[in-house]
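Only a single protein chain was left out; the remaining protein chains are all shown in position.
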Amino acid sequence: MKYSFKNDYSEGAHTRILESLMRTNLVQEPGYGEDSLSMEARDLLLRKFDGRDVDIHFTSGGTQTNLVSISSILRPYESVIAPASGHIAMHEAGAIESTGHKINTVDTADGKLRVQDIKAVVDAHDDEHMVTPRVVFVSDSTEVGSVYSKRELAELSAFCKANGLYLYLDGARLGSALTSAQNDLSLADIAELVDMFYIGGTKNGALLGEAVIISNDALKEDFRIHMKQKGALLAKGRVLGIQFLELFKDDLFFELARHANRMAMKLAEGIKNRGYEFLTEPVSNQIFPIFPDPLIEKLRENYGFYVWDKVGTERSAIRLVTSWATLEDAVDEFIVDLG
Amino acid sequence: MKYSFKNDYSEGAHTRILESLMRTNLVQEPGYGEDSLSMEARDLLLRKFDGRDVDIHFTSGGTQTNLVSISSILRPYESVIAPASGHIAMHEAGAIESTGHKINTVDTADGKLRVQDIKAVVDAHDDEHMVTPRVVFVSDSTEVGSVYSKRELAELSAFCKANGLYLYLDGARLGSALTSAQNDLSLADIAELVDMFYIGGTKNGALLGEAVIISNDALKEDFRIHMKQKGALLAKGRVLGIQFLELFKDDLFFELARHANRMAMKLAEGIKNRGYEFLTEPVSNQIFPIFPDPLIEKLRENYGFYVWDKVGTERSAIRLVTSWATLEDAVDEFIVDLG
Amino acid sequence: MKYSFKNDYSEGAHTRILESLMRTNLVQEPGYGEDSLSMEARDLLLRKFDGRDVDIHFTSGGTQTNLVSISSILRPYESVIAPASGHIAMHEAGAIESTGHKINTVDTADGKLRVQDIKAVVDAHDDEHMVTPRVVFVSDSTEVGSVYSKRELAELSAFCKANGLYLYLDGARLGSALTSAQNDLSLADIAELVDMFYIGGTKNGALLGEAVIISNDALKEDFRIHMKQKGALLAKGRVLGIQFLELFKDDLFFELARHANRMAMKLAEGIKNRGYEFLTEPVSNQIFPIFPDPLIEKLRENYGFYVWDKVGTERSAIRLVTSWATLEDAVDEFIVDLG
Partner (left out) sequence: MKYSFKNDYSEGAHTRILESLMRTNLVQEPGYGEDSLSMEARDLLLRKFDGRDVDIHFTSGGTQTNLVSISSILRPYESVIAPASGHIAMHEAGAIESTGHKINTVDTADGKLRVQDIKAVVDAHDDEHMVTPRVVFVSDSTEVGSVYSKRELAELSAFCKANGLYLYLDGARLGSALTSAQNDLSLADIAELVDMFYIGGTKNGALLGEAVIISNDALKEDFRIHMKQKGALLAKGRVLGIQFLELFKDDLFFELARHANRMAMKLAEGIKNRGYEFLTEPVSNQIFPIFPDPLIEKLRENYGFYVWDKVGTERSAIRLVTSWATLEDAVDEFIVDLG
């Protein structure tokens, strides 16, 4: 295989992170995220929120973060509304249900929830023999690569506030979303509009690590005990702190995400120029071109990717993912090989 | 503060691990533990088991490993027997109960379970209005620094097999146990005597990481899905694979543990020479000297450690922990300062 | 209000049950279902199964029975496939998820699952990042009044056996199903085709009570402990035993169900004669006539029922439920009032 476009976690981490691990390696630090590196990372991140007093915690991965966060919010009979394509609904092996909670799924064309989707679920749950929906789960970018506009997120936020719902945003690929040409949201906007979210490190240049941001005061209490109980409080918390310390120094986080997006857009451009269509409009680091099945078989010989879905009888959409580490040469070569 | 003896996770990782991260950083690898580095690490580890066909999985930390492992074994009404001092009983914020299971605790003088302890619990649970004990949890070394002999572990193993119980060993500090002067167990012995256990990396020179070893075939099925559901399947599994690849090349793992033990023994020797007693016999990298309270206050000014327990009215036992990274100079200085 | 057709649990119990409670009241009996009355009831029920060695347990209600039964079968990462209209999916306040398990729902036109529905879910769950479907949940009669034929249930059964799935049948209204004109199944057939099911007492003349039938040997072990843990083991188990003892003496159970169905058919006939259509073909004790909204408002003044669903803009389907206790006069009057 020449190159893998399978996902955005195929390589290790940006060199600056590894260098920082080296540099600080033998300094003795307290455990469990109370080390000076994690504190420095939190201070740095805090500046992104325009003075808003958010709580910041570092966790190891997306599924872990979703299960700790969502279960920390819900009472036993409460549920979470999510798109059917949402990561928690399909690709986390029942992690949310394992904590005791139902996911109310909504079919969506583009992976994004709208107010009417949420309203329909809330309206349908009107008696005490049913769960009470309490959290609304969105991803930005979504599992099919789309991104939310500020207006869209603000509408969801307003509806949630008016209806006693908490809005939670899975930001596994938030870097790519925030640097998309379609984006008009900032980290500070998101902290204002949602109650809890996370900034994905694993898929944007970290060895591992997600940063949970809790902006709603009511959800801050004892979050560390929730983390501990679910096995998410790393003894050497410094390892996670270093990831975000480096990612948010000089805005490396955004620089890496921009690279991923630029590679995706270059791929998309090349594919479009060859006359192919897309399942969804390419706007972030996941794109879904539609190819004839024999061409897909041919591409498989040299490239790694997932076949996403059948389109009619003779074509399929594939998923190509770029990352902070994607080589421009590989992108160019893919376009050439497509010809 | 001059130096911390608070725990064995105050520093980063052995340099060889960081160098390996650097060296392999840009190689594209599959996710979720199916990378070539994790596979190589498993192959290397497998050689320690004398041809026994164990399954090996890499996880991130002790609490996570215990909760995934134990909950993977138990049916809903089954429980786990543990010493009251066991990590799962006291210091994991109810992680096991969070997965639905009771812990039956037994008070022990030295942190070790004996057959009569287990038998007493089993005998007391003789009707269907009670949980059914199914897993026996031991740690080696224990939370108070003691280690199991081969005979002791074999007796537990025989009783468990005869009574339909599974024996699980928490090896967060297994390196220190296996290199203790009191030890006569090998990794292969342990795999033969227990059904599932883990080899702790975090507390013996890794950035993070534990290696779960499943030797009982009945417990192997679908373990990866249990991991995924509990948020323990790291996207960049390579990071964990590298830890164990380096730790088990040239037996670095044992070398690091031996250093930790040697430092602990040197500390213990110096303390004994000054005329102080210990709460438990020092045999591994955690030692518990008993000092007058004013001396403890004095030591606190320069050293980090936990006060473990009151001993009478004017003395207390403190816990001193050494590690792969403990500086011999710091040990020497502590002894001097004690004078 | 003249009369309620809201459900089949509006009255107490058949007189024979109350008389039996009176008659046996002061006999001292062991607790927790080991009384002579429960044993006699189990013996009586056992005769319905043509010598098949099923286990029989008595529980208090439908939601309780479903949650105890399904959670007793599943390992932590396994899920249950159910129609979206299934009672566990919508009307049990997340009881199944509360035990840690996802429900994979399938939209169905008539409340019945078919092989292709199950196959689609199984096929879509093909990797270890997803739950593993293990139980298939069906109801007979279904939540919209339809019933399974022997051929239909046999097809599901064969598919489940061939694919390592367990088939579970919610028989809250099994009496009505088995006495429907469309039915060709017997209790013995069901025990042969499904792995576990329950026979509903609450909705067919008992004060309370469901009889769980476990025909698959692999699912029998320790079921009473599951019951105890979920609060389903009643101290005075005799109360439940008496319900089934009386219901299955002289086949009172079937007689009561036949009455309910006859009343439903009479209602349906009268409604059809007035020119109204039905949402689903009336075949059991729940029927769903479609009426103009103003007529529904009018009927509400004298009758109790649920409005089920809008049909177009000016009509709705309502649910009329008959029972063992439904008065024929009330049925006649309803038909007259409809005119």
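By letter and in written order, the chains are A, B and C; residue numbering begins at 1 in each of them.
The criterion applied here is as follows: a residue touches a chain if its C-beta (ideal position, glycine included) is under 8 Å from a C-beta of that chain, and two chains touch if they have at least 3 such contacts.
Treat the numbers as computed from the prediction; the structure is a model and nothing was measured.
Contacts of the undisplayed chain with visible chains (whole complex): A, B, C. Touch with the chain omitted from the figure is made, among A:4, A:71, A:243 or A:316, by A:71. Within the set C:45, C:93 or C:130, the residue that contacts the chain not displayed is C:93.
Contact with the undisplayed chain is limited, among C:38, C:60 or C:176, to C:60. Listed here are the subunit C residues that touch the chain not shown: 3-4, 6-7, 9-13, 15, 18, 21-22, 24-31, 60-68, 92-95, 98, 202-203, 207-208, 225, 228-236, 238-239, 304, 325.
One chain is missing from the display, and on subunit B it is touched by residues 76-77, 79, 90-94, 97-103, 128-131.
For subunit A, the residues touching the chain absent from view are 32, 71-72, 75-77, 99-100, 128-129, 131-132, 222, 224-226, 228-229, 233.
The definition used in the following text is that only the chains that are shown with their structure count from here on.
Comparing chain C-alpha centroids with the centroid of the full set of protein C-alpha atoms picks out A as the closest.
Of all residue numbers used where subunit A meets subunit C, over half belong to both copies. The two sides are thus made of the same residues. With centres taken as mean Cα positions, subunit C sits 50 Å from subunit B.
A straight line joining the Cα centres of subunit A and subunit B is 33 Å long. One inter-chain figure worth recording: subunit A and subunit C are separated by 42 Å, centre to centre, where each centre is the mean of the chain's CA atoms. For subunit C, residues that reach two or more other chains under the stated contact definition are 76-77, 99-100, 128-129, 131.
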